[in-house]
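Heads up, one of the protein chains got dropped from this complex, but the rest are sitting where they should.
Moving on, here comes subunit A:
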Amino acid sequence: MVMLLHVKGTTSLQASQVSGTPAKAVLENKMKELTSNSTTSISQARKAVEQLKMEAYMDRMKVSKAAADLLAYCDAHIGEDPLIIPVPASENPFREKKLFCTIL
């Protein structure tokens, strides 16, 4: 009974509602698990489950809408893109033929 007190509130209630032997078996398993140094893997597994739950319940939008937004952004900005609509050579510092020399 002393060992049961260390378990969280809800589980101890459930354990006491069940008959003696299964509760003891569950406790024995728990002790085995704890002593076999698997607390890190338990915490990792729990974290992985939490992470997956969060990702699964995320709000998503349809690909058609997302793709339409990407297209819209492209259309809106394509006019300003100097690599697609080349600006005159005089305005593009890399294309101009100016030589950077000074006459001494």
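One rule holds in what follows: contacts are C-beta pairs under 8 Å (C-beta built on N, C-alpha and C of every residue); 3 or more make two chains touch, one makes a residue touch a chain; residues count from 1.
The rule we apply is simple: contacts and distances are computed from a predicted model.
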item	value
Hidden subunit of the complex - UniProt protein name among "Peptidase M14 domain-containing protein", "Integrator complex subunit 4", "G protein subunit beta 5" or "Histidine-containing phosphotransfer protein"	"G protein subunit beta 5"
For subunit A, the residues touching the chain missing from this view	7-8, 11, 14-15, 26, 29-30, 33-34, 38-39, 41-43, 45-71, 73-78, 80-84, 87, 92-95, 100
